[in-house]
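Down below is the structure, laid out as structure tokens.
Of the protein chains in this complex, all but one are displayed in their positions.
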Amino acid sequence: MKKLGVLLAFASLCSYLSQAQTDDGIIRLDEFRYQKKREIITIPNVNGLQVLKCDFHMHTVFTDGHVWPNVRVQEAWKEGLDVISFTEHVEYTPHQADVTPGNLRSYELAKNLADESNIILIKGTEITRNTPPGHFNALFIDNDKNFLTDRANALDEQAIQSVIDQDAFVFWNHPGWKATQIEGSYEWIPFVEKMYQEKKLHGIEVVNGFGFHKKALDWALDRDLTIIGNTDIHNLIAHDYDIERKGVHRTMTLVMAEGRSATAIREALERGRTIAWSSNYLFGKEEHIKDLFHACVSLGSAYHSKKNAQGVVTNYYELSNHSDLYFELHLKSGKGTKKVTLFPSSSQIITAQEGESELTYEVVSTYIRSDKHLEVKLSL
Amino acid sequence: MKKLGVLLAFASLCSYLSQAQTDDGIIRLDEFRYQKKREIITIPNVNGLQVLKCDFHMHTVFTDGHVWPNVRVQEAWKEGLDVISFTEHVEYTPHQADVTPGNLRSYELAKNLADESNIILIKGTEITRNTPPGHFNALFIDNDKNFLTDRANALDEQAIQSVIDQDAFVFWNHPGWKATQIEGSYEWIPFVEKMYQEKKLHGIEVVNGFGFHKKALDWALDRDLTIIGNTDIHNLIAHDYDIERKGVHRTMTLVMAEGRSATAIREALERGRTIAWSSNYLFGKEEHIKDLFHACVSLGSAYHSKKNAQGVVTNYYELSNHSDLYFELHLKSGKGTKKVTLFPSSSQIITAQEGESELTYEVVSTYIRSDKHLEVKLSL
Amino acid sequence: MKKLGVLLAFASLCSYLSQAQTDDGIIRLDEFRYQKKREIITIPNVNGLQVLKCDFHMHTVFTDGHVWPNVRVQEAWKEGLDVISFTEHVEYTPHQADVTPGNLRSYELAKNLADESNIILIKGTEITRNTPPGHFNALFIDNDKNFLTDRANALDEQAIQSVIDQDAFVFWNHPGWKATQIEGSYEWIPFVEKMYQEKKLHGIEVVNGFGFHKKALDWALDRDLTIIGNTDIHNLIAHDYDIERKGVHRTMTLVMAEGRSATAIREALERGRTIAWSSNYLFGKEEHIKDLFHACVSLGSAYHSKKNAQGVVTNYYELSNHSDLYFELHLKSGKGTKKVTLFPSSSQIITAQEGESELTYEVVSTYIRSDKHLEVKLSL
Partner (left out) sequence: MKKLGVLLAFASLCSYLSQAQTDDGIIRLDEFRYQKKREIITIPNVNGLQVLKCDFHMHTVFTDGHVWPNVRVQEAWKEGLDVISFTEHVEYTPHQADVTPGNLRSYELAKNLADESNIILIKGTEITRNTPPGHFNALFIDNDKNFLTDRANALDEQAIQSVIDQDAFVFWNHPGWKATQIEGSYEWIPFVEKMYQEKKLHGIEVVNGFGFHKKALDWALDRDLTIIGNTDIHNLIAHDYDIERKGVHRTMTLVMAEGRSATAIREALERGRTIAWSSNYLFGKEEHIKDLFHACVSLGSAYHSKKNAQGVVTNYYELSNHSDLYFELHLKSGKGTKKVTLFPSSSQIITAQEGESELTYEVVSTYIRSDKHLEVKLSL
């Protein structure tokens, strides 16, 4: 029996002032304080494997990044990442007038905070050769003792060898970067082919920050190299990514691992069980993206049907996305809803004409080749 | 090898203009369009039961609400509710100069949209007696044929009987509302006792909108009446609740049901398997809230330990909240983290001194009596 | 001297629980309550004229809208509008089985709340003829006594005359709506030409909701008809517009008026001093949009200069947007920053080569014809 038009009622009932009186003569004004918490990026297990969120490419003040190493751990923790790796440049230390170089020094300084924060920290480095061939990341290195700082192309192979000697997992970074300025386009060059043939190249960074390197995806797929996506962050994550907006995440690699450990990550990387995730897109092998899709998205049974004047019966279904991923579906075949946008942790109603046994959708927010999206069948 | 201080780089690379040219001479400017989707309120099953989100108290223009019935379905759908009930006043129809009264008319008008939207619509009504005893809601009614519009207190019992005759599930609404103005306080009055003894009262609305009626919780617990929380919404949900802010939800009843059906809901209501959820608080029987807590919150195993100068070893754990609920924990016993705030879908680090086998926390965001919070033990 | 890595410190210092104990046995849980306030849409005066925010096209339950009239006032108030008009259909009352028709009934029911809320309410109606010619809105009507409900095209002229007889301000609604389905395209038809010649047509709704009717803009400009933008809202504003997202507003008409009164609005409408504002776009006469741009945006003097290795000096300026409008600028001539995005109430740094006296930008977020953006010169 509340009255209508009660626009004004309680207009100012609530105070936005918040303070805690303390006994030390200092009042805490905590209303604007950032509330520390680790976001859970919800992605269900895929075929019994955990989907770990990893960023294998980042910098700190020890080379050309803008932050002390601990900040990278804080960022990763609050964003819900599982794994990070500092990959300081071997050959490039622009802060050396102020900061003593030390390729693994960021690892050492951040290790304790990472341990306390349940972040897996992997020893890594960036082999920063001139373009071409450009840059390579090496993960799971042991030490930074025998690295080459001479960038002469003649020494490129030796530079890679220095991390191979440490049994590193090596991937080619952002293959298109600068290459187009230098050569008009980027190509699968003989040096890289040689590394690949000698099993000294294990993956390719298909997405670097906001750039999806189209050819790189096909190269990885054709040669069974591991698909990687990273931030290559130098600045604050929040100064590159609109991270506080709902649904926004950094570019990362989703690793389908048998456990949450460095060992399990290495095993998954070697087996190529990865998907790059950037913006609203997923990039990877068809089987991986298909399995991931079906782990995240479920179609309920028909809950309603309606017959129109022509006697055609339409059935109603709920298509639910139980993950923090985003899927956009365009109908390929079958008489059903033409376009479906599945936002994180939400569902949409879709309809299908009675008699249809399945609908085929192209998931246009995925890439299983540079020119191909995943197709999924929804059984009705 | 990006340069520092690249504040200006790409400052205006991205356009915020979005338009779709069409072939009918009309350009669609869809950038500000609300994207329709049904949010999933993530709450895991509890003991194998689904946790349905229900609002059993709402009004439309057919009595004193501000919206056409379809709006209530739209609101419920986008917020992720499973079940709603229109509970128009029997005795109060202030819009009758313009709108033809019809107690179940809102149900009829919204039924088709509810069916299409996978919202379970339960026939209900509000028996709007003078205070005391005030208002009662009747769910699962069959029709609105024999309702009493005369509000004389002498007819209160007959009014209740009219819905009991339809085998309704009846609960007492907002027991404290107006009662304090009239009588100084609100009490378990003889009329209500009589209804209760005659098994004509099955539940109590412990939370109505933003008001938690403290005595009502204890009455419900002491008499094994079903605990209910509702909006009693008249205006738009968004004009009462800051619904677009992350984490904000309307007041509702969480019903632990064996399935997603009207029948299962009725069964659960009769068994009292409910929890009222309002703001960041949960209200209910100890066993229900405890089970819900443990379904949502999990403690990982120790992932790190640290010895201080005195030789005391501190172990680190991750406490994860896999739900959209909020839990705030204060330590009661054990040497561990004093205070933990578990935001929806996030985790916190907690520590405990080695040797402790468990920590006991008071979950101050829950009420298992008007003066008592749930206590939980976390086994280390 | 704070320590690094203090990720955990104060992790749970702040509580997100908020409650007010009251003496009536009811605890208020106000944390999620929507805080009522009227947003100020900041737009500076233009040539000494106030820029009023107006929506001249909306519906309620009295015809085919979904809300009681008071909701439209609440929505307008919180969004910061100055002026609204209910424009119920004369010829279309799909709710009449439940709601007694009354073309100005929504006005009557909302008038008191509008008065209390400082919202100017203008009596209006929608003349809902078949397409073509389609629909027309009449503002500043006096009563609803002699309206025609017969939709026969033969009576179209009489229908318009019925509001002209009341000295109404008449505009053609969404000229492209349905027209393309019927005739393949929408045209300046003879009926409309006749109304225009007889001075019975005074404006055109160039933007309706999310649709910009391109031809309509040119028609208005060529004939000096008043340019209008409206929501034509039927549902909740928040169910069509993503209104809670920062910077999002409904489609509206900006009226440059000599005061904040119905009289001043009518005068401004008759003189054509309007701009339609939808999404991030502005639509209007060149002079109006140019004046508005310069009222909102200011260029500071050069605050820094830098000489490069070639001896070229670059000067730095701050371009500030003191309004809640959005402007996107593309450089047309002059050596300066190529692209500038001016978000509401913010500034950007732009640079220009020394020696330049001005930069010319195309403001691509404006339309001064269907195929032309405003050009502005920034004097350095």
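Every chain is named by a letter (A, B and C) in the order it is written, and numbering of its residues begins at 1.
Everything below uses one rule, namely that contacts are C-beta pairs under 8 Å (C-beta built on N, C-alpha and C of every residue); 3 or more make two chains touch, one makes a residue touch a chain.
For clarity, every value in this text was computed on a predicted model and none was experimentally measured.
Only one of the listed residues, A:Asp30, A:Glu157, A:Glu258 or A:Glu286, touches the absent chain: A:Asp30. Considering the whole complex, the residue from A:Tyr92, A:Phe210 or A:Tyr303 that touches the absent chain is A:Phe210.
Contact between chain A and the unshown chain involves residues 8, 11-19, 24-35, 61-62, 65-68, 70-71, 74, 78, 95, 97-100, 102, 105, 109, 176, 180, 185-186, 207, 210-215, 235-236, 238-245, 248-249, 278-281, 326, 328, 337-341, 343, 348-349, 364-365.
Considering the complete assembly, chain C touches the hidden chain via residues 1-4, 6, 35-40, 42, 64, 66, 80, 89, 92, 94, 115-118, 128, 234-235, 246, 300, 303-304, 306, 316, 318, 320-322, 341, 343, 345-349.
What we mean here is this: only the chains that are shown with their structure count from here on.
Between the two copies, chain B and chain C, the C-alpha superposition involves a rotation of 180 degrees in steps of 5. Each chain gets a centre from the mean of its Cα atoms; for chain A and chain C, those two points are 39 Å apart. Residue positions 4, 35-37, 116-117 of chain A each touch two or more of the other chains.
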